[in-house]
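Every protein chain but one is kept in place in this view of the complex.
Now for chain A:
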Amino acid sequence: MSSVPAAGGATPPAAPKPRKSVTGTRRTVAALFLLPALVLLGALVVYPIGYSLVRSFYDQSGDGFAGIDNYKALFTDEGIRTALKNNIIWVVFAPTIATALGLIFAVLTERVRWGTAFKLVVFMPMAISMLAAGIIFRLVYDQDPDKGVANAVWVGVHDTFAQASAFPKAHPGRDSPLKPAGGGAFITTSPVRTGEAVLLPLVGVAPDQMPDGVKAAVAPKPEPDKVTGTTWQDFTRGQGVGTLNRVDPSELGYAGMRIEAVKDGKVVASTTAAGDGTFTLPASADGSQLRLPASNFKEPYNGLDWLGPSLVTPAIIGSYIWMWAGFAMVLIAAGLASVPRELLEAARVDGASEWQVFRRVTVPLLAPVLAVVAVTLMINVLKIFDLVFIIAPGSSQDDANVLALELYRKGFSEDQPGIASAISVFLLLLVVPVMWFNVRRLRREVRR
């Protein structure tokens, strides 16, 4: 697309004088030399754009004139509207953040000893193709903390502050004396008495996920003036529950399970189970119900849903910035090298702080470069496709949708070339003002 104005700019040189130009070349010779470029531009740029424009006014089969129906679809189709909204988010955030990061890196690396090495590392992602980067980030954002590094870090940080419990997913089996008590806790259906042995069977904890220190469960022995009991995994390997609600020989005790005696909604006594699952409560627990509080069963934290509907676009923008911050940095660093040192020094001599120097001198002097970088990235971001196509899983692809992806989907999987062409024309229109800005600025530069 960016070559369109170039095509327009290519013709004028042939015009100036009737026979010979300034350099003395004949017009025909000039035309001859221009011909290959014109043919290529015509065939590869002008013709496709023209054809897309024409095609966008025809219907799905390409036989009937559709008027502006395709353009109407552009603004009524919900999928396209989401794409449009996401494109705006992309254009606003991706170039800004990438440029800002690039500026920070460039300014900081200038004063570090290993600046070049650092720049090299930051620039390296540019050497990776979008497709490969997409595959890498699909893994980075994997939901499973064992696979995705983003969630591994997140879960690691989270678990440092909030420990996971020992028995996630433990639950009462069939005909259990326990019932759910809300909030993930379980409570006995009937009150317990002293001198009685209580059984608190649960199922659903895999043997190798049992905490350290578990032993084979032991049936509780009644003791006078005390409430005794056993809490254990009522599941025998290979045989289901074994004897239902009875302690079988190979079944394991729930070591460390917390048990609370609740009377009238108040906790009157509490204890934790021993390695073999047995526990003892004082006489004060008489007549209370035994509760296994929810803290025993808290699910392990599974991290963020990076590629779920709400986070998928920011997540993909993150991967884009990873790739392009280096590009911004290199361009800005080049601009920075041409900033006259004496201005910075003068400011410092006048007593400006480093922040003031950066804010009032460096950034204004770099403004043209920053504009170039941001605009280049904007054009780049408008046509973003590969990262979204690869990173977003099918289930959230339409939440992450962008115009270029919708164009592909309409054109190649839904067989709607008319609408796809309309999208491409619309994209071109979006790029034109940015391009115009860039061209104008370039001209000004040349004049200078």
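Everything below uses one rule, namely that contacts are C-beta pairs under 8 Å (C-beta built on N, C-alpha and C of every residue); 3 or more make two chains touch, one makes a residue touch a chain; residues count from 1.
The working rule: contacts and distances are computed from a predicted model.
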UniProt protein name of the chain not shown, from "Beta-ketoacyl synthase", "ABC transporter substrate-binding protein", "GMC family oxidoreductase" or "Penicillinase repressor": "ABC transporter substrate-binding protein"
Sole residue of A:115, A:173 or A:191 that reaches the chain not shown, by the stated touch rule: A:173
Full-complex contact with the absent chain, from A:94, A:307 or A:430: A:307
Residue among A:205, A:227 or A:387 that touches the chain left out of view: A:205
Contact partner of the left-out chain, one of A:87, A:396 or A:421: A:396
Given A:69, A:248 or A:414, the one touching the chain that is not displayed: A:414
Footprint left on chain A by the chain that the document does not show: 79, 142-144, 169, 171, 173, 203-209, 235-241, 302, 305, 307-308, 393-398, 401, 409, 412-415
